[in-house]
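A protein chain is absent from this complex, but the other protein chains hold their places.
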Amino acid sequence: MPTLAEMLYAEIRKVRVIDVHSHVRQGEPCASSLRDILSYHYFTELAFSSGLAKEEMAADLPDDRMIPALVEAMARFDNTVQYGWLIDAARKLFDLADHKLTADNWRALNDTAARKLGADGWMDEVLRRANIEKVFLTNSFFEDLDGFDRERLVPCLRIDDLVFHLDQVVDQLSDRGGVSVSDTGSLKKALAAVVDYFVSHDARSAAISLPPGFTCRAVSDADAAPLLATALKGKELSPADGAALSAYVLYLIAENCRARRLPMQLMIGVIRGAYRHGVRQGTDIVSNRDSLEQYADLFNRFHDVTFTVSYLSTTMAHELLAYTWIFRNVVASGHWWYANVPGIIEADMRSRIEALPRTKMLGYYSDAYYVELALPKFDMYRGCLARVLAGQVEMKRLTEADALAVARCLLRDNAKAIFNV
Amino acid sequence: MPTLAEMLYAEIRKVRVIDVHSHVRQGEPCASSLRDILSYHYFTELAFSSGLAKEEMAADLPDDRMIPALVEAMARFDNTVQYGWLIDAARKLFDLADHKLTADNWRALNDTAARKLGADGWMDEVLRRANIEKVFLTNSFFEDLDGFDRERLVPCLRIDDLVFHLDQVVDQLSDRGGVSVSDTGSLKKALAAVVDYFVSHDARSAAISLPPGFTCRAVSDADAAPLLATALKGKELSPADGAALSAYVLYLIAENCRARRLPMQLMIGVIRGAYRHGVRQGTDIVSNRDSLEQYADLFNRFHDVTFTVSYLSTTMAHELLAYTWIFRNVVASGHWWYANVPGIIEADMRSRIEALPRTKMLGYYSDAYYVELALPKFDMYRGCLARVLAGQVEMKRLTEADALAVARCLLRDNAKAIFNV
Partner (left out) sequence: MPTLAEMLYAEIRKVRVIDVHSHVRQGEPCASSLRDILSYHYFTELAFSSGLAKEEMAADLPDDRMIPALVEAMARFDNTVQYGWLIDAARKLFDLADHKLTADNWRALNDTAARKLGADGWMDEVLRRANIEKVFLTNSFFEDLDGFDRERLVPCLRIDDLVFHLDQVVDQLSDRGGVSVSDTGSLKKALAAVVDYFVSHDARSAAISLPPGFTCRAVSDADAAPLLATALKGKELSPADGAALSAYVLYLIAENCRARRLPMQLMIGVIRGAYRHGVRQGTDIVSNRDSLEQYADLFNRFHDVTFTVSYLSTTMAHELLAYTWIFRNVVASGHWWYANVPGIIEADMRSRIEALPRTKMLGYYSDAYYVELALPKFDMYRGCLARVLAGQVEMKRLTEADALAVARCLLRDNAKAIFNV
């Protein structure tokens, strides 16, 4: 007999999801091979961390050396949800019958994956099985947004480079902006042109990840001008000056988002490159010292811009709850990266559902590089949601109908309303 | 068949509660209308946060415009415990039969509420239904404490103004203190007179809310004197000087509390006015950077004064557990405001019950403005307590009798012992 959580899961599974953040690329939304999937940093970093040499995962190794080495290493973390994503995807997409990946079954899986991944209409099939309607992309500001189904794969402007590495991308910005960026005036024109291009190409948000310690504050044109000039000369700014220039650019972009009613997605709190010995994409870390206090000025000043906010450190979970509670323009969003763990998700989700309007939460996004991995990640989340909602029903706080209304908001309705899709 | 949690709830419901902190006013302990209740900031701030315009809740709007607008907005947070408080109060006090407040049923509820709220003995009836014996008040230092049943509504001296805004209240302090406050000597006399007045009028605690970053430390009379002089001239102090003067006044009051064996209630960690656009009482926020380290000097120096402590940020939950564990004069108290969420309460309560003497915890206080809302808030807490205790019984750590002994301590016995009521 199914439990209440299982019954709710079955209903929740019927809600067609909007995936509001991913790294799926419009030109290559699907993996091309099992190895593509196995190379996801969630797998390689745990393999490395638990003892596999980097050389055993090198890009130039043939499949029949790299894959078995990785498969063997993965057994050391077959207790994890990350491993579970792989098995779940393999079972639901590539007909794996087992519950472990082994030296004995990987070749057959590899063959099946190759066959399916090459088939026509595979992306649609994956999204159908995953019950995902739309997937938001992560697009660099200089990308071409023509030539794909933008209703299905929704463009989003990623602004990290503009905010944190303007000097490195100024030529591309000049190109895209149609103006030679040389001062604050031309910078504003170029940024406006970028946002215009994205909005005219159906972009639905601007997104950025931010390091701990980043402080949002207004910087005047006059104060920014010399910093910008120095940066454009290729000279290094002091940390304080760099932070001021970053805040300046962020606020310029926020003004454009306000003018065009574009929500901003903030992913707060990652230290990049903290582990010198890690594998690719496995060198970043979290800090428990980050605080939303540093965003209060942004939220106040742009009180008419919607900010959907994810934290990396669970020490911000309660702040985000309270900010979403009070600030009209703040929405609690997803469970990002190191916080994408059921024990963390469920504790946080329970408090959110108990204390926040159901219209002010985005439940989850996949953060996936290929749609194949969006499937098991969302299914993991759906399980969390079903368990938490079952708890609410069992304590007689919500009816089953109430619970499913919350689920629809978290998975679909709020994303549609907030991002206007 | 009732679950163990339900059976424990039924027993817990029989414990007559002491509500050790509220904003109930002796002159107007009950709401005068449904609208009074609906205007509780927990409702208006969520309505605003989820989209209702402030103008739709304006004080000068007639009931039949304001109430339906609010009722409609509240549907967006009918998943929350805050909404649940309203429904629970309406059902238990005003005969609401439904589980939602709607355009169709609010008028009848409004009428029933008006009739009941105006009846003789209504407060007693509410407290009887809520099974609350005593409600602690929040009294300004200059209030008149005569003319009400001080056994039922227990006076408490609120000292925020004295500590943080002395310059603004010095005239009232001079009045109440019977001395013109002009220097540290007259300040001490006036504060002693205030505490004497309160103690002689059955006050049972001094209470204060404190901002993140506030540091308790001894400031000498000599160091305080020039700061006080500057403040009394109406001149602004630097943040550092203001903090020193606040610490000085707090310690003066703590000395009076020691001399009169008056416990102090500390509510730690609120940033006032952080959201510029919020509704009344909906502009304050929490910070994850606050620490009890800043209170260690107070707890050490006044080791013979009892401090009952609540945190606003859950990042202090574990510190409070450890401080209560070690410091004889620290008591873990309640679940305040943004931490007043079942998911947060239950996690924290479980650890407290597992690690702290049952005599060193105050379970809950209502923080309510009207007694009508103390009822559902305490019932929510009783549910949390029943679930956590059921978990302890199910894991065979406590017997049912043990569990109920803990419940009696948390809801009643400790408050009676600590505050001598």
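Residue numbering begins at 1 within each chain, and the chains themselves are lettered A and B in the order written.
Throughout what follows, contacts are C-beta pairs under 8 Å (C-beta built on N, C-alpha and C of every residue); 3 or more make two chains touch, one makes a residue touch a chain.
What you are looking at is a predicted structure, and each value in this text was computed from that prediction instead of being measured.
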Among the options B:Val194, B:Ala274, B:Ile353 or B:Leu411, the absent chain makes contact with B:Ile353
Option from A:Val81, A:Ala113 or A:Ile418 whose C-beta touches the chain left out
A:Val81
Among A:Ala108, A:Ala193, A:Ile285 or A:Ala405, choose the residue that contacts the chain missing from this document, as touch is defined above.
A:Ile285
Missing-partner contacts on subunit B, residue numbers:
289, 291-293, 296, 299-300, 303, 315-319, 321-328, 347, 350-351, 353-360, 395, 397-399, 402, 405-406
Going by the touch rule given at the top, which residues of subunit A touch the chain that is not shown?
5, 45-46, 48-51, 76-82, 84, 99, 271, 274-278, 282-289, 313-315, 338-339, 341-344, 347, 383, 387
